[in-house]
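With one protein chain withheld, the remaining protein chains of the complex are depicted in position.
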Amino acid sequence: MSPRLLKKTLLRLGFWCLIGILLVYAVFPFYYAIVTSLKPSSALFQVSYWIDNPDFSNYAAVLNQASFLRAIGNSLVVALCVVTLALFLSLTAAYALGRVKFRGRGPVLMMVLGVSMFPQVAVLSGLFEVIRALGLYNTSWALILSYTIFTLPFTVWVLTTFMGQLPHELEEAAIMDGASPWVTLTRVLLPLLWPALVTTGLLAFIAAWNEFLFALTFTLTDSQRTVPVAIALISGGSPHELPWGLLMAASVLVTVPLVILVLIFQRRIVSGLTAGALKG
Amino acid sequence: MSVSTTLAPDDEYLLTRETPVQRRRVRAAWLFLTPMLLCLALVAAWPLLRTFWFSLTDASLADTGDASFVGLSNYLFHSGAGWSGILVDPQWWNAVRNTLHFTVVSVGLEIVLGLLVALLLNVKFTGRALVRALILIPWAIPTIVSAKIWSWMLNDQFGIINHMMLSLGLIDAPLAWTADADLSMWAVIIVDVWKTVPFVTLLMLAALQMLPSDCYEAARVDGIHPVKVFWRVTLPLLMPALLVAAIFRILDSLRVFDVIYVLTSNSSSTMSMSVYARQHLVEFQDVGYGSAASTLLFLVVAVIAMAYLYLGRRQLEVRS
Partner (left out) sequence: MIKLKLDNVNKQLGGARILRDVSLEISAGEFVVFVGPSGCGKSTLLRLIAGLDSICGGDLLIDGRRVNDLEPRERGVGMVFQSYALYPHMSVYDNIGFGLKLAKTEKTSLRERVLKTAQILQLDKLLQRKPRELSGGQRQRVAMGRAMAREPDILLFDEPLSNLDASLRVQMRNEIARLHGRLGSTMIYVTHDQVEAMTLADKIVVLNGGRIEQVGSPRELYERPASRFVAGFLGSPRMNFLAAFLHAPGETSQVESLVLGRTTLPVDSSDLAANTQLSLGIRPEHLSLKAAQGTTGLVVSGVEYLGSETYVHLDTGQDEPMVCRCEVNAGWRIGDRVELQLDIDNLHVFDAHGTALKRRAIESLPAGVAPHPASAGVL
């Protein structure tokens, strides 16, 4: 082998080694959670890298817990409602910010960006008071309302970017056809924005599904908990006797749908994340 | 040319005259903005103001309405026995130190790793799309879940990390990752870095793909060493995207809560400012004191965010 070819081969080999390491690093923890979740509790404390005899008792145990199923239901309701609310509010706002030139547009955009940088804990006490005043404490509504603080700025920002990219003349054609701003938005621009809505909706869904601090603070009873809180609160007899198999089964259950979504919508998610960050 | 002539004073009225058509449009815009603005006022602006106010009172969680004004004594207070308040609370300063430590190390690691992975994935190879999708998995996993998975993997007795390190001969005895005060911060950082590198990678990758390819072709024609090209061409061009990613991550890291809460709960060796504030707010029911801590955290974040916006605008001006 000539030195040149050798060098090339070694480079290739190194490259694929790096890719391998990267993949193991990214995927192994999740894989290991699956491995653990498929072990009976007797085999739990022997480290193994492979799934030998899949045992579904952990899954059966998790799915038999009414409170866990309830938590999944709560999480779904909260996340879907947040997505709907945030998309509706941000769609009209994004039309105004992305397509109309008016005094005050810059400050509004700055404010939206500012809110997205809020530390959640900074509004915790004030929000707690608002929620209690509205009688929403320990309900899903408390979470739906409070989650808009981090979903709304994001969806407004991303949709404004997408809205600004639609051709100018399309809207003018609608104006010439006698369309009001509302008709222009709903019948001309909205049908073209579906891909962007799917992307932003998905990102907002993931954010709402994963939220922990508000869910921990604004709900009290098992029947109102969301999945992250339910998982965080799974405990055994003592801190050192956590039911790891059960925990991993629950973790896998709430993560698999997200992983599938991410794998399917990978391209869209990337475009949404970068539209929110880079073009801002 | 008459196109660019400036106005005579008596022409000024032309500038401000708006037709009803335009006015209607602007009115519609504000109408469209109103729901969003109301919502943000309800969940962000008003609660924030209330938090500021609470920090000046002795409110308790049981009944926030029944609070009396105590001035700045939540922050700093001198009584016969000496100074008290957050600003002299060693726990608070410990939380500040922890947060800064966490922010500097994890953001630094994330930027470096994210950039390296992005450079790796910027090479065209078969299966790249799949690899790119797979590395998104850590990002999609809820923070709570990843904290749980890692705390299982980092378990002192049965954790696979200890097992691996033992069998590789890196350590002699299992490490108590989450319990040992010296190691627990590292455990938190490991989990956070694992979860956020994909995000940074994506930003870097998008930025890399926007770089002008002619620079590279020119460099290749000139026979410049790839490493030199990276330092001289790629890195300077990536700087803006790198800064954006760093700011996003810094602001996120300063308010870190979930990972720490789940991985190491209230251990003082990892307690962050957010954990500290929440502990006083909810567990000790001391809304006044907790709000003061929240306010301080908000101020820190606000100063950094403003510095970023200011620098960003300056950069824009320089560019134009």
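Per-chain residue numbering starts at 1, and chain names A and B are given in the order in which the chains are listed.
By our rule, a contact is a pair of C-beta atoms (placed from the backbone, for glycine too) under 8 Å apart; a residue touches a chain by one contact, two chains touch by 3 or more.
Remember, predicted model here, so these are calculated numbers, not experimental data.
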Touch criterion as defined above, residue of A:V24, A:M110, A:A133 or A:A173 at the omitted chain: A:A173
Contact with the hidden chain (one of A:A61, A:V183 or A:L263): A:V183
Footprint left on chain A by the chain that the document does not show: 167, 169-170, 172-179, 183, 187-188, 191-192
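Keep this in mind: only the chains that are shown with their structure count from here on.
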Chain centre separation (chain A, chain B; CA means) in Å: 16
Chain A to chain B touching residues, read off their complex: 15, 18-19, 22-23, 25-27, 29-30, 32-33, 36, 44-45, 47, 85, 88-90, 92-93, 95-97, 100, 102, 108, 110-115, 117-130, 132, 145-146, 148-149, 152-153, 156, 180-182, 185, 206, 209-210, 212-213, 216-217, 227-229, 231-232, 244, 247-248, 251, 254-255, 258-259, 261-263, 266, 269-270, 273-274, 277-278, 280
Contacting residues of chain B [partner chain A, same complex]: 25-26, 28-30, 32-33, 35-37, 39-40, 42-44, 46-51, 54, 59, 61, 64, 117, 120, 123, 125, 129, 131-146, 148-150, 152-153, 155, 157-158, 160, 163, 194, 198-199, 202-203, 205-207, 241, 244-245, 248, 251, 254-255, 257-258, 261-262, 273-274, 277-278, 281-282, 287, 290-291, 294-295, 297-298, 301-302, 305, 309
